[in-house]
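Excluded from the complex is one protein chain; the other protein chains are retained at their positions.
The first chain written gets the first letter, and so on, giving A, B and C; residue counts start at 1 in each chain.
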Amino acid sequence: MADAEGLIYLGNLDDVAKKALEFLNKSEFIKKTLSWGIDFSLWPVHLMTSCCGAEFAAAASPRFDLERLGFLPFGGPRQTNLLVVEGTTTIKMARVVKRVYEQMPNPKWVIAMGACAMDGGIFFNSYNTIVAREYLPVDAYVPGCPPRPEALARAVLLIQEKIKREKDALLGVKNEH
Amino acid sequence: MNIKDELSKISTNLVIDEKRANYKIIIDEPSKLIDVANSIKNLGFDHVVSVTGVDYPDKIEVIWHVSSYSSEELKGIDLAISMTVKKPEPLKQTDAQGNINVNRPPVTVPSLVSVWPSGIFSEREAFEMFGIIFDGHPDLRYLMLPEDFYGTWPLRKDFTYQKPKVFIE
Amino acid sequence: MSEKVYNIDDLQNINVEGEKYIILQIGPSHPGSGHMRLKVWLDGDIIVKVDPDIGFVHRTSEWLSERREWIKAVPIVERIMLPDTVHANLAYVLTVEKLLGIEPPPRAQYLRSLVAEINRITSHLYGIGIFGIFLGSSTVYMWAFGDREPFIDLMEMLTGARITTSYIIPGGVRWDLPNGFKERAETVLQYMERRLKDYEDIWVKNPVVQARTINVGTLKKEDAIRLGVVGPNLRASGVYYDTRKHHPYAAYSNLDFEVPTMKNGDSYDRLLIRVEEIKQSIKLIRQILKDIPEGKIIADQIYNQLNPVMKKNYEEKKRVMFPAFMIHMRPPAGEASAKVEAGRGEIFFYIKSTGDKYPYRFRWVTPSFRNLPYFTHVTVGHRLADLPTIYGSIDYFPPEADR
Partner (left out) sequence: MGIIPLILWLIQDLLYIIIFPGLVTILVVVVIIIWLERKIAAKVQMRFGPLWVSKKIGGALQSLADLLRYSFQEVIIPEKTDKWAFILAPGLMFAFATIALIFIPVGPYYSVLFPSYYTILFSLALIIITPIFAITVGWASDNKFSFIGALREGFLLISYEIPFLLSVVSMVIIFHTYDYINAVQNQLSFLPGIILNPLAALTMLIVMIRTTGRFPFDITEADSELVMGLFTEYSALFFGVGMATPYVELYNFSLIFSLLFLGGWWPFTLNVMNPVYGLILPGIIVVVKAFIVMAVLVFLRAVYPRYRLDQAVRSGWSYVLLLSILSVILSVVEVMFLR
């Protein structure tokens, strides 16, 4: 609410919000409940960056069924909180990925799936590819080329552990690293 | 219909690889290209499979691979139309910092989109990869690479690359 | 909302300047786009022009392959065509074999056909599943991806990897049939035949699907030929062309199969033809498993390169280990091209060798790249809601098109 009109109506909403956040942040119960809620509600955004998307799709299919973990691929970036970088990102795609990441609401997490997203994979010396960690803060890596769907499931579990571990930071803005 | 005879009627420069059923027509004059292409099309070769270049130190060979869907005899045949153009000398420029920038100008060949519309995307790809400007192409833009690759022509053998920044701040 | 009828060639003549049209940028972060961007000009609800902006997954496979040893191009081409790995592998190896002048033994040819057909079924199921989710039916997506798994298991049993198999090498294949493969395959095939009936009930004969797909995205025979589209989409338009018939490779010249074709060339036909091809592939797999001859799985030229340990391994386990020849392979100078019918269509390879340890020119064209005219030509004049229908029905896989 930067404009003058907003200030008149809403007063110091920012201050109120900050105080409310501080209050909520102190409560252990709220933190636990919240980390439980986010744990089982990791919704990845529909953004396929490369061919590992095929195994990502298989991970949602009946045999692996990641919806068991509350992992539901979902439409736009505004409603989601998990970005899975599937395999290689080209320079053209990296610009999109970065932008999608910025569109997502906090708190949000990133999984780098596949050898290419980790370290370049077999495309390591290509002129058009870039590694995920160079432009995104990555929370979990999934090795493999392409990784089996089970490996992706394990990464989701790792993210869940991370959320439990870092439950103090859930309400504030996540640090960019 | 004997394909060999028909093709040698169109062009004298016909290279035949009997074992692999590959035929190759070599065109030496750029002005003849469209005429030859038209007569090949009238023979029954109705679509372009691939348009590509091969880079040599001093020249670029442009190859159209054409094939046929409509004629039963021609379905099993791959025909390549090859044309070689000389590369212009690269221009070396020294900028203020003392770096040498090699500017490699594109080459120009006639476009065959008017003959085979199926080559429209392949010719765009060959343009961005080799710096081949297809004269007469209706929509010659970059297809796959971001525009900041312009002038580097990745698939030429002297391509040196510097990864562009992901974000231009 | 005017029901304007656009001619297929009006594309270049339409002036899309001005404020009359809504411009939509669909993708790459969009549930209905995949790894590409579609710039769509809309007149009300009618699509006036589509400009596909591809290259988001351009991984420079040609450039990389020209800088690697010959055998190392196999994983690269596989990663590009992930749902169709075996065909990409096979097409590349065929080209190299043409350069080397090696002919694999019959058993290896049959094994190649076998794994290629299994792969074709998984590829078609992948396509049907994506089509399902594009039309909004998550059930078909789940079923198709679930039923893809038994076939992937078969591939894993035979080759040791889920999808990136690298099974085919110059001169032959890497493994022989494992014990119990035939029985397992028969079970899977019977299961799939049962399931195909379910698909027909819930998907192919569904009134909503028929309403959405019949007469949507029609590409007539002449236009299909002119635009050079490939694979099942071409055959759905009524063109009788299949690389397996017209450029026979592997064991296909010995096998008896039909090439189904359709008449109308609309999205529904493109769906039907995939179902038909799955049936044909099931038939082919049965035939291959019945007819497969005994013998070596690797050509003599390669076998002679094996050292004694490898030879022992080959005799006992029927497993071909990589001889040093593979990495130092220098095919004689010359050029070769090969075509292979992959699940999505025809792969074309053109390789130029100068007798060096790297290919001099490595050129390949994937089926999805050749199906691009569907976006620019066929979508025009349809409604916005038809764009996912057409996209899904042509089974377009962007990483494959971008290479």
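In this section, a contact is a pair of C-beta atoms (placed from the backbone, for glycine too) under 8 Å apart; a residue touches a chain by one contact, two chains touch by 3 or more.
Please read all numbers here as calculations on a predicted model, not as lab measurements.
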Of the chains you can see, which ones touch the chain that is left out? A, C
Touch as defined at the start, partner being the missing chain; which of A:Leu34, A:Ala58, A:Val85 or A:Ile159 qualifies? A:Leu34
Touching the absent chain when the full complex is considered, from C:Gly32, C:Pro106, C:Gly160 or C:Gly334: C:Gly32
Residue of C:Met36, C:Val57, C:Val77 or C:Ile133 in touch with the missing chain, whole complex considered: C:Ile133
Note that chain C touches the absent chain at residues 1, 22, 24, 30-32, 45, 132-140, 142-143, 146, 202, 206, 208-209, 211-212, 383-388
It is residues of chain A that touch the chain not shown, namely 1, 6, 24, 33-34, 36-41, 61-62, 65, 67-70, 75-76, 78-79, 81, 103, 105-107, 170-171, 173
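Keep this in mind: only the chains that are shown with their structure count from here on.
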Considering A-B alongside B-C, which chain pair is linked by more C-beta pairs in contact? B-C
Can you check how far apart chain A and chain C are, centre to centre, with Cα atoms defining each centre and the answer in Å? 32
Averaging only over C-alpha atoms, locate the centres of chain B and chain C and give their separation in whole Å. 25
So how far apart, in whole Å, are chain A and chain B when each is placed at the average of its C-alpha atoms? 43
Got the chain C residues that touch at least 2 other chains? 55, 58, 60, 63
Scan chain A for residues touching two or more other chains and write them down. 92, 127-128
The answer for chain B against chain A in the complex is residues 144-146, 154, 159, 161, 163-164, 166-167
Which chain C residues qualify as touching chain B in the complex? 12, 54-55, 58, 60, 62-63, 66, 98, 224-228, 234, 239, 241, 246-247, 336-337, 339, 346, 348, 350, 352, 360-361, 363, 365, 369-370, 372-373, 402
What residues of chain A sit close enough to touch chain B in their complex? 91-92, 94-95, 98, 127-128, 130, 134-135
